[in-house]
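One chain of protein is taken out of this complex; the other chains stay put.
Chain IDs A, B and C follow the sequence of writing; residue 1 opens each chain.
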Amino acid sequence: MNVTQLIIPELTLLAAAALLFLMGGSNAPKTRLLAPVVALLAMVGALVASLIGQRTGVRMDDTGSLAVTALSVYIKSISIGVGALFVLLAWPTSRDGASNRSISFSTETSEYFALLLLAITGMCVVASANSLPTLFLGIELASIPTYIMVTMSRPHQQAQEAGVKYFFLGALSAAMMLLGMSYLFGVTGEMRLDHIIDVLRRPADGPGIGGSLLMLAVLLMMMSFLFKLAAVPLHFYAGDVYQGAATPVTAAISFIPKIAGMTALIKLLYVAGAGTWALDPKLMKLVWIIAVLTMTVGNVLGLLQYNVKRVLAYSSIAHSGYLLVGLATLVHVKAPEQRGDALAAIAFYMLAYGVMNVAVFGVLMLLPAKVPAPARTAETYDDLAGAGWRHPVLGVVMALGCFSLIGIPATAGFFGKLYLLKPAIQSGNTALVWLAVLTMINAAISAGYYLKIVTAMWSKSDGAGTEAIRDTAHDSAYDLGHQAPATERSVPVLAAIALSAAGILAAGIVFPLTGAIYRAAASATAWLADGPR
Amino acid sequence: MPDVFTNIALQHYLIVGALMFAIGMIGFMCRRNLIVMFLCSELMLQGVAINFIAFGAFWGKLSGQAFVIFILAIAAAEAALALAIIVLLFRQKHTVDSQAFRELRG
Amino acid sequence: MVDPQTAFPVVISSLLAEVAGTSAQAATGPSAASAITSPVSPGAVVALCIVAGLATWLMLPGKREIAIRRVGAVILTAAALISAALLMRWTAAQGGMGAYFWIFSAIALVSSIRVITHTKPVYSALYFVLTVFATAGLFVLMWAEFMAAALVLIYAGAILITYVFVIMLASEAAAIGAGDNPAGTIPPEQDGISRSPLLASAVGFVLAGLLVYLILDKRNEIHRDVPHAATVAIVNQSGDTAHGDKAPGDTGHREELASAPALGKELVENHSINLQLSAILLTLAMVGAITLARRRVIVSEQDRLASVETVVVPGTPTDDNPHSILVYGTTNPRHKAYPEN
Partner (left out) sequence: MNFVIEHSYLIPLLPLLGALAAGLLGAKVLKHNSHWPIWIGVGASALMAIVLLVGMLTEHHEPGRMMYFMSHWFDWIVAGDEKTGIFNAAAGAFIDPLTAVMLAVVCGIGFLITVFSKGYMHGESGYFRFFAYLGLFISAMTILVMGDNLIMLYLGWEGVGLCSYLLIGYYYEKPAAREAAKKAFIVNRIGDFGFALGILLTFYCFGTVSFFGTGPGSNTGFLEKALHGIANPGTEVYVFWIPFCLMLGAFGKSAQFPLSVWLPDAMEGPTPVSALIHAATMVTAGVYMIVRLGTLFVGNSNAMITIAVIGAFTAIWAATIALRQSDLKKVFAYSTVSQLGFMFVGVAVLAPVAAVFHLITHAFFKALLFLSSGVVMHATGGELDMCKMSGLKRRLPKTRILMLIGCLALSGFPLLSGFWSKDEIVHAAGGKSLVLGAVMLFTSLLTAYYTFRLYFRVFEGPEKIPGGDHHHGLSQGDSESHGPAAQAHHNPEPLSMMLPLAILAIGAVFAGVINLPFAAGVREHALGHFLQQSPSFAMAARVATAKYGTLTDTDKLGLGQEPTSHVVEVAPLVIGGGAALIGIALAFVLHLQNRAKADELAGRFGSVTRVLDAKYWVDEIYQALIVEPARALGRLFWWFDRVIVGGASFMIGVIPQIGGAALKFSTQRGYLQGYAVSMLACLVLILLWMFM
């Protein structure tokens, strides 16, 4: 099939990114103010293009590098949809278009949005990649822009430190992935995933599959994808990076690489299981262990923190763990329909997590920090203290987001966890039932820090003295810059918050809507039957 | 398929690639100079490139070489970015010691 | 099982035979070799890896005397020689490897060890260039001639130059800062002292040992469609087969592997999308690098006090070229670093 038809969403995003790069050459504030509009339009266009994409069957280009399946279409749609919210979060609101309250682009507004679009493009490429180089390049395309976004997001040393940590460890993980890919290519002699599956499906006495080398390849690639997911034991960077980056960027990097990594991981295990999920038992056990460790370590680390962004970083690790619970279920269950359930649950949770994430980070963006600095909004519990009384709507949304992240009923997160645990419990597999129990215990532990956020927001602290601090700090903090005052209102961010809050509530309360989203997610499981061919 | 490259030859090249990867990894872990660290990550990529070329020759396929081109492209891209970030960091603290940057922790 | 001590004389002889370009039939025949799962026993691999790891640890920059690091170098060389000898013996039993392989891989590995052990970053970079050259040599042995050229051009020619620039920039400024170290004899801390070298080399050599073991394990041998027992081809630098029958189409295939047009065709036909993706990545890296390098940084007060004022030579001419990119940026955020007109 003609490749152009397959990648209309990607092409839309790329064209917009190119346009934004060109716009970056201009120095007029007007151009900068125009940049997010272009980005948003591109996102909307790409979303429409992706949504009207065909949902069943597999469409491939002539070279076999891309295979658009139901799963690809779903992942593309949710990533572009949530990506549009990231555009809203990063919307520059200062008059010169160089910053909003928590992010500072300096003069590179257009470049920032171009990078965001490219990262989303990378995610789309990962979603439809069908050959090892495409997968690799897709992952890199989803990651490299985020390294730059982290580093450029704030004129603080913190951001650059976060950037260098993220980038260097990312390069390390890329090297691991490449080593794994080289062995995978070596043992099968094929680059295309569907061909690899063919090779692995051949009878054992035919051309061999390299025994342990295949396992080595799978493990190395898996580790690299787990790095993107920030799963234990490759989670170490997450706290530092999320804390250092500007809040809108944190929101983006807690979603984009994660979804890309998860998608790649599902593909990898599908390929390694020769398209029938016939995985080595030890590998299945490994996925189980990593899922448990990831959610536990994430939740446990989140308890003793001072910085809310860091808390959310650890929470995102825990949520990777929940996604991995779905993956563990997927690889453990035997019945195809349960497999479908598990994959649909993962797909649903990705979307739910993205939306909840935007809500909490959006609220953090709108609340001022006690000690103001350019491109710094609320980050610590102190900053949040009593904010709910001053900004009731934001307080309520934050509570909603946190409840959803815990998984309290009447929120999207509840159904996310419900769908995740359902196939695990239904399978009757002891390991999976234990997994479900551990997930619930973890949800209880996570309540410890989420509720702390909510409590902080609604504590009786009146925030006295904030104004005074702000006045004295004003001169030193703002002398360098072009920062907009922290009281500025941001309609796009409010819109993003409202959209995500509405999403959380709607998915949590209106059962038919939840069902519809779940069915959309379940459509992605058609891929399981079709295979990547 | 023409058997121009045997298992034995393949294994030799693979061992060289693996050792180079491991040496690069050691350097990445213990050299504190950020520039050298990234140099070491390039070393790891070299090891992988040897693997790819060897496997490509083993299977008689050009795709191994093609992949190495992409690796080179990514290596170049990452190097450019890494050096930019290092310059940026150097401007703040006048050092490229990775240990100096630990404001974020916990 | 092969014991390193007893194997050593055999290895020497086979090495000599290799270099001479002839293939010597070693004491252990092919039948004996096929009986064991791995040509090198796991015990030997473990022992060698431990020795090599310890040696690397000794060699890595640290507070130790230079002599101790040299001891480490000697031990590492010995370990490398032993393992090379083991491999050579086995190879010889199977038919042998071309001498150029041993030379290039020795250069590549030794220089990569030097990359990570040298205390001067510039030297590390130069050793890396050497590694690249040796790797390019290995590529040529595998008929990847175009890739060898590309590697040298891109790495040694482009990337490494950038590295050297940045290293120079950093060490220059650091040298200005470190006033009491005029000659730069004592390397700065980040270069002179490694971070947890023992743990690092342990991890590295465990991984290396594991990989080597897995590669050599006969159970992991990769099979191809054609039966390969009869066509044990030993390939040397000139492409001659020393043993066995020459497979039909052999040379043609080799030519295809070595042909740049074929590679170009492969890239355009089978990897067109990947090619475009890497183009996008390069573009974005370029823009990203410029973006990052132009960032202004708000340096915290204590850092500003701690850092030494950069010495500006009065006579330094200012850069008036509108197209050059100022590293330090302007104070006015509304303007790009360069003038508009």
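The rule is short, and it goes like this: a residue touches a chain if its C-beta (ideal position, glycine included) is under 8 Å from a C-beta of that chain, and two chains touch if they have at least 3 such contacts.
Bear in mind the structure is a predicted one, so any value in this text is a computation, not a measurement.
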item	value
Displayed partners of the chain not shown (whole complex)	A, B, C
Touching residue (missing chain; options A:S212, A:N429 or A:T455)	A:S212
Chain not shown: contacting residue from A:M152, A:L172 or A:L265	A:L172
Contact residue for the chain not shown (choose from C:I50, C:I75, C:L210 or C:M286)	C:L210
Per the touch definition above, residue among A:L14, A:V164 or A:V325 touching the missing chain	A:V164
Hidden partner interface residues of chain A, rising order	164-165, 168-169, 172-173, 176, 212, 215-216, 219-220, 223, 227, 233-234, 236-237, 239-240, 282-283, 286, 297, 299-304, 444-445, 448, 511-512, 515
Residues from chain B at the interface with the omitted partner, ascending	25, 28-30, 32, 37, 98-99, 101-106
Contact footprint on chain C, counting only the chain that is left out	195-196, 199-200, 203-204, 206-207, 210, 214
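In the analysis below, only the chains that are shown with their structure count from here on.
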item	value
Rounded Å distance between chain B and chain C, as computed from the means of their C-alpha atoms	7
Mean-CA-position distance for chain C and chain A (Å)	34
Distance between chain centroids, defined by C-alpha means - chain A, chain B (Å)	27
Per-residue overlap in chain A, given as positions that touch at least 2 other chains	133, 137, 140, 144, 147-148, 151, 157, 160, 163, 186, 189
In chain B, residues with contacts to at least two other chains	10, 14, 21, 24-25, 54, 56, 58-59, 63, 66, 70, 74, 77-78, 81, 85-86, 88, 92-93, 98
Residue ranges of chain A touching chain B (in the complex, touch as defined)	132-133, 136-137, 140, 144, 147-148, 151, 157-158, 160-165, 167-168, 171-172, 174-175, 178-179, 181-183, 185-186, 189, 191, 239-241, 243-244, 305-307, 310
Parts of chain C lying in touch with chain B, wherever the complex brings them together	56, 60-61, 87, 91, 94-95, 97, 101, 105, 108-109, 112-113, 115-116, 121, 124-125, 128, 131-132, 135, 138-139, 142-144, 146-147, 150-151, 154-155, 158-159, 162-163, 166-167, 169-170, 173-174, 177, 188-191, 193-197, 199-201, 203-205, 207-208, 211-212, 215-216, 221-222, 224-226, 228, 231-235, 247-250, 252-254, 256-257, 262-263, 266-267, 270-271, 274, 278-279, 281-282, 284-286, 288-290, 292-293, 295, 297, 299, 303, 306-308, 327-328
Touching residues (chain side chain B, partner chain C) in the complex	1-16, 18-27, 29-33, 35-36, 39-40, 42-43, 46, 49-50, 53-54, 56-60, 62-63, 65-66, 68-70, 72-81, 83-88, 90-100
